[in-house]
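For this view, one protein chain was removed and the others were kept in their places.
Up next, chain A:
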Amino acid sequence: MRAEILERLNAERAARRAAILVTRIPDGHQRLVREAEVDGDPLADVLRPRFASARSGLVETPEGQAFLTVQVPPVRLVVVGAVHISQAMATMAGALDLALTVIDPRTAFATPERFPGIDLVAEWPDAAFAGPVPPLDRYCALAALTHDPKIDDPALAAALRAGCFYVGALGSRKTHAARVARLTQAGFGEAEIARIHAPIGLPLGAVSPAEIGLAILAEIIAELRRAPKPEAA
């Protein structure tokens, strides 16, 4: 691989843009196709579904077998609520390659002492997404953990609008029923609201904050890996 191609591949990843590296297996020839340029590409019909599935794999092309290294942006995890569970998640997110941002307007919660080395934003969600936090997109997961509708609801609304691949909210079934009523009132449809994972987290029987954090992260991974499968390899 030419160093220049590797640099472009890493630059695309850093800029949160999807790209596919096409490697011809017989001779090792390579080129990089950015998602924005896929329509003009001779392999457009082969590449397009790969951007959707995010799966790398071998394909047959008129020029012989080729390997597609499909690179989609690193997954971001936005946690709303600088609470005990988020502290536990902060220690696990990095190992899972999840870029974590914690948002909480309550400055008693959002302190660097409680979240050392974590991207911490002491703003209301709307202000955070309008300023310091990059816009949500389909490569983002959002977990709302404050239990406070004034903080959680605007974040959930933003996540649903942005098409985040995972949206979860802490709270009992009763709390969630009230939330569903509020979001319906705000104009969200049944199918949209049904995308919210609540009660949040895989049913591990989690008790401690770390266990609940693990259950939430496990549910995020399950959702992430549920992507449509490409043709059998």
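Here is the rule we go by: a contact is a pair of C-beta atoms (placed from the backbone, for glycine too) under 8 Å apart; a residue touches a chain by one contact, two chains touch by 3 or more; residues count from 1.
Everything that follows uses one rule, which is that contacts and distances are computed from a predicted model.
Asker: So one subunit is absent here. Using its UniProt record, which name fits best from "histidine kinase", "Transglutaminase-like enzyme, putative cysteine protease", "Xanthine/CO dehydrogenase XdhC/CoxF family maturation factor" or "ABC transporter ATP-binding protein"?
Answerer: Not shown, but named in UniProt as "Xanthine/CO dehydrogenase XdhC/CoxF family maturation factor".
Asker: Looking at the full complex, which residue from A:22, A:43, A:70 or A:214 touches the chain that isn't shown here?
Answerer: A:70
Asker: Kindly state which of the options A:9, A:183 or A:198 is in contact with the chain not pictured.
Answerer: The one listed residue touching the chain not shown is A:9.
Asker: Quick one: which of A:55, A:106 or A:195 touches the chain that's been left out?
Answerer: That would be A:55, which touches the missing chain.
Asker: With the full complex in mind, choose from A:28, A:62, A:117 or A:187 the residue touching the hidden chain.
Answerer: Of the listed residues, the one touching the omitted chain is A:28.
Asker: Touching the hidden chain in the full complex, which residues of chain A are there? Just list them.
Answerer: 1-3, 6-7, 9-10, 13, 23, 25, 28, 55-58, 67, 69-70, 74, 95, 97, 233
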